[in-house]
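I'd like to ask some things about the structure below.
The other protein chains are all here in position, but one chain of the complex has been omitted.
Chain naming follows the written order as A and B, and within any one chain the residues start at number 1.
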Amino acid sequence: MSAVPLGRRGSPVDNQSVRRHRPDYWLVILALFLVVVGLTVVYAISPALAATSGGSGAHYVSRQLIAIGLSIAAFSVTSRVPLRTWQRWQMPLLVAAGLATLVALVMPVNALYPQHRWIRLGGLSLQSVEILKFALIVSVASFLARQAASGQLNNVQRTMKPLAYMLLAVTFVVAAPDKLHGQSDLGSFAVILAMIGAMVIVIGLPMRRILLAGSILALLVTFVIVISPYRRERVTTFAHPNCLTSGGYQACQALIAVGSGGISGLGLGRSVQAYGYLPEAQNDSIFAIYAEKFGFIGVMVLLGLFVALFARLRLIIERTSDVFSRLVVVGILAWLSTQMIINVGAMIGLLPLKGITLPFVSYGGTSVLFVGAALGLVFQISHYTSFSARNVQKGGGQRTMNQPHVFSPASGRSGGTRRRPCSSVYSRYTFSQELPPGIRRNDLRLTERMHEVDSP
Amino acid sequence: MTYSSTLAMGRQQGVSRGQNSVSFRVTDKRLGPVSNTIVLIVLACLLGLLYLTQVTKTNAYGYQINGLQQQQSKLQQQHEDLSVASAREQSLDRVANSATAQSMTPVAPSGSVN
Partner (left out) sequence: MDQQPASVIDPVQRVRIWYALLLLVFGIFAVRVFYLQVIRYDYYKKAALSDQLKQYTVPAERGIITASLGGSSVPIVMNEKLYTLYADPTVVKNAEHVAAKLQPIIGGDAGAITKQLKTSDTRYVILKKKLTPAQSDKILAFKFPGVGTEEQDYRTYPQGTLASQLLGFVDNSGQGQYGVEQALNKQLQGKPGQLKAVTDINGIPLAASANNISTQPVKGDSIDLTIDVGMQAGLEKIIKAAQEQNKSQDVSAVVMDVRTGAIKAMANYPTYDPSDYQDVSDGSLFQNIAVTDPIEPGSITKLFTTAASLQKGVITPTTSFYDPGSWTIDGSKVSDVEEDHSTGQQTILSTLDKSLNTGATWMLMQLGDGRIDAQARSILYDYFSNHFMLGQATGVEQGNGEEASGYLPKPTDTGAGIDLTYANISFGQAYTATALQMVSALSSILNGGTYYQPQLVDQITDGNGTVTKVAPRVVKSNVISTQVSNDIISLMEQNNTNHIAEGFPYLNFGPNYAVGGKTGTAEIANPLGGYYSDRVNGTYMGFVGGNTPEYAIVVYNLQPTKYKGFAGAETGQPVFANIAHMLINDFGVTPKAK
């Protein structure tokens, strides 16, 4: 067995940098499945949307198709632009996202767009928070990787404080209610928290600090809920859903949609709740409509698709040697999973309604666009996964300079090491000699230091 | 017989004496497994699309039916309005007051009480 499983021309010398290999096509396939499911549902209910909320049926489908097209374009861009470049340009990216958010905040609100969440240009409208999510992942991952590389991860002044300030800023922009000219978007705020939290946890910040920050945040969130009447209402209606109150209407209709689907569903063209009963049928409530159409079996398939996608992401996390790359994937997994949980949880009455889309599936250009962009990053990273756990095992737990891993999968358990690489055919192909984006030859120092962080 | 098959036959029989023949392998143009799969997938997608366009909008036919019914009742309404108008035009008062009626003269009436 070769010490270097990836690339037949690979030599022990350059295994510090994993060669580019065949990417994880499952990512694309699973995502496409989800997108097609969403598009199908939107297509199927488009007459209902046209009849109950005006416009033509083709409007929704064509807009979604355009969004998917843009999303694919974004995917191909983010999957090609080297990760290093992203890392280098993280600050301009964050600044751009911040500017976009500011533009959204100064946009006047109207009946169609009741909050400061959208940037509207002519007929286009962008949800600024989606840009922010994407930029934050790149930026925070880059920041944490740098801090980790310089061994300052535990430094309160240099790591904790900037993070806290940034969080505070995000809180005031995203979570603050309309009164304070915030976006009043607690759902997205939760997603951002989950993203950053996941990155912080995975990079290995002491749990004590994480828990401390967590409790402060919990207090803050409670405060925000208490001062915002419509959030209070959402929480109370969550406790007692009732179709007759304006606040409980959507939650109740969603439950009816899901419940009336039964085991096998009403059928693709036979949803009734989409015909004006369930608000946001194409968007936030698309899961309930899907459940009504396809029933329990369909929901299991959909959840299965998500689980499969998340499993691929997790594998990539475990097999990515570069800290920045891994953090990016961690952030994206947190993003997609949290959003999915919040959305589906609300539809099945386990969580309060948050007004958040179901990734890949929901109608809505910005979400589809940036989820596609994020997936592009993951796709690029999946070129550089490695199987190096065996390598480590061979070394009997001794870490050498040749070991590019930040953390050691060989934690004495063989479970992680038995996994196959993301693609079983990697060894048959050699792609290129270029280094993975996270690793430069002179980064060897970096990996060394990170070992110190990890294992003092 | 198509042109290509003629060519192919020619190639097969084309080696004859005295000719500076170039022998070449007849390349088998059969589709490989990958192309087959792709073709199958594309076909499945097309079928799926066809199915989708047929099946997805079952409930939405309600709108079409409703539209047609409204059109029907509107036409019926128009028909009714027209028959009312026609009946009014033909009412005795109108006919009696018409120019034609005015210009008529009674013919040998049997008389009446005045």
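Just so we're on the same page, contacts are C-beta pairs under 8 Å (C-beta built on N, C-alpha and C of every residue); 3 or more make two chains touch, one makes a residue touch a chain.
A quick note: this is a predicted structure, and the numbers were derived from the prediction, not measured.
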Hey, which of A:L39, A:I317, A:I332 or A:L353 is the one touching the hidden chain?
-> A:I317
Hidden partner chain, touching residue among A:G295, A:P352 or A:G365 = A:G295
Cross-chain touch to the chain not pictured, restricted to B:C45, B:I65 or B:A101, is B:I65
For the chain that got dropped from the picture, name the residues of chain B it touches.
-> 58-66, 77, 80-81, 83-84, 87-88, 90-93, 109-114
Residue ranges of chain A at the interface with the undisplayed chain | 48, 51-52, 198, 201-204, 206-207, 243, 253, 255-263, 267, 269-270, 272-273, 275-277, 291, 295-296, 299-300, 303, 306-307, 310, 314, 317-318, 330, 337, 341, 344-345, 348-350, 397, 406-412, 416, 454-456
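Methods note: only the chains that are shown with their structure count from here on.
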Distance in whole angstrom between the CA centres of chain A and chain B is 47
Interfacial residue positions of chain B with respect to chain A in the complex | 52, 55-60, 63
How about chain A: which of its residues touch chain B in the complex?
-> 40, 43-44, 47-48, 51, 57, 267-272, 275
